[in-house]
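Read the structure below first, then the notes.
Of the protein chains in this complex, one is absent; all others appear in place.
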Amino acid sequence: MAELFRPGDQVRASRSDPPHHTRLPRYARGATGTVLECQGRHPLPDRRARQLPARPEPVYAVRFAARDLFGDGDHTVTLDLWESYLRLAGLEGMR
Amino acid sequence: MSEDHAGPAATLAARVRHLEALLEQRGLIDARELDRSLEAFLARASPANGARVVARAWLDEGFRARLLSDANAALPELGLSMRGGLQEQRLKVVQNTEQQHNVIVCTLCSCYPIALLGPSPTWYKSPAYRSRVVRDPRAVLREFGFELESAVQVNVWDASAETRYMVLPRRPAGTDNLNEQALAALVTRNGLIGVAPA
Partner (left out) sequence: MSRINDVGGMQGFPPVEEEAGEPAFHADWEAHVFALNQALLRHGVYNLDEFRDAIERMPPAEYLTSSYYELWFRAITVLLAEKGVLTEEEMAGG
């Protein structure tokens, strides 16, 4: 299974607020950032926390501009996000 | 629970001891093995490891390049590793430059390169640091007495998955004649997190 995203891709983080453990912080929900690198493959914590079977999937470092997260700020914030949390920006609903 | 008049910390200590005894009865832990692994961990993992890595990177450009491209592969050159937990964790070293400054955090819990640097300081785990450093890193750095020039770009790294981060600070000016050991002595735990210049 190839990685869906490449360094430089613009990706949008999921807007969903799941009723269980997740590693997508709420401050990044729905925000668009740039993929820096793929960090390897790991099972989705949302499933692991509920003891559900979880296949390793790509995890990406994604860089966001602070103003896209908080409306202001001149810094960047880089998050490490599982592929399931991300879509190509502008292509929501497609995979 | 039995009353304990020596305060909540003493009560907790007693409850932890009690839990350990119960788990040992069930054969789930071995108290002596626990003590041994704790001792080994504290002897092995310390901010001094990070300081050694930084000093070597300041002196040896080849090492610095290897460290930045694959830290896990470079650490064994100094007899260090990210092993010690359940599995070896990936370490990513992010380099400060004249134009770029890096700060690390884990907003969701307290992820930190513990296998290499030992336990993180309490402030690193506090909701105050975790909530504010992603929102206004310059203000948080100022609380550590560290004023960044406004032209410097700040990059915050929120360790939300399996990678752990460590900052490679800039080499302080006027240290050209220092050897590796003396350089390592200049590096602090706060510098490795990014809330101090070095």
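Letters A and B mark the chains as written, and numbering starts fresh at 1 in each.
Heads up, the rule we're going with is that a contact is a pair of C-beta atoms (placed from the backbone, for glycine too) under 8 Å apart; a residue touches a chain by one contact, two chains touch by 3 or more.
Only a predicted model underlies this, so the values are computations on that prediction, with no experimental measurement involved.
K.L.:
Per the definition of touch given earlier, which of B:S69, B:T97 or B:S126 contacts the omitted chain?
P.N.:
With B:S69, B:T97 or B:S126 as choices, the missing chain is touched by B:S126.
K.L.:
Identify the residue among B:L116, B:V134 or B:V154 that touches the chain left out of the display.
P.N.:
Of these options, the touching residue for the absent chain is B:V134.
K.L.:
Could you pull out which residues of subunit B are in touch with the chain that's been left out?
P.N.:
1-2, 9, 12-23, 26, 28-29, 33-35, 37-38, 41-42, 85-86, 105, 107-110, 118-119, 121-123, 125-132, 134-135, 140, 143-144, 158, 190
K.L.:
Spell out, residue by residue, where the missing chain touches subunit A.
P.N.:
Per the touch rule, subunit A residues meeting the hidden chain are 17-22, 25-27, 45, 48-49, 51, 69-70.
Keep in mind that, in the parts below, only the chains that are shown with their structure count from here on.
K.L.:
Centroid of subunit A to centroid of subunit B, CA atoms only: how many Å?
P.N.:
24
K.L.:
Looking at the complex, which residues from subunit A come into contact with subunit B?
P.N.:
By the definition above, subunit A touches subunit B via 23-25, 27, 39-40, 42, 59, 61, 63, 66, 69-70, 73-82.
K.L.:
Once bound in the complex, which stretches of subunit B touch subunit A?
P.N.:
Contacts found on subunit B: 90, 92, 107-108, 134-138, 153-163.
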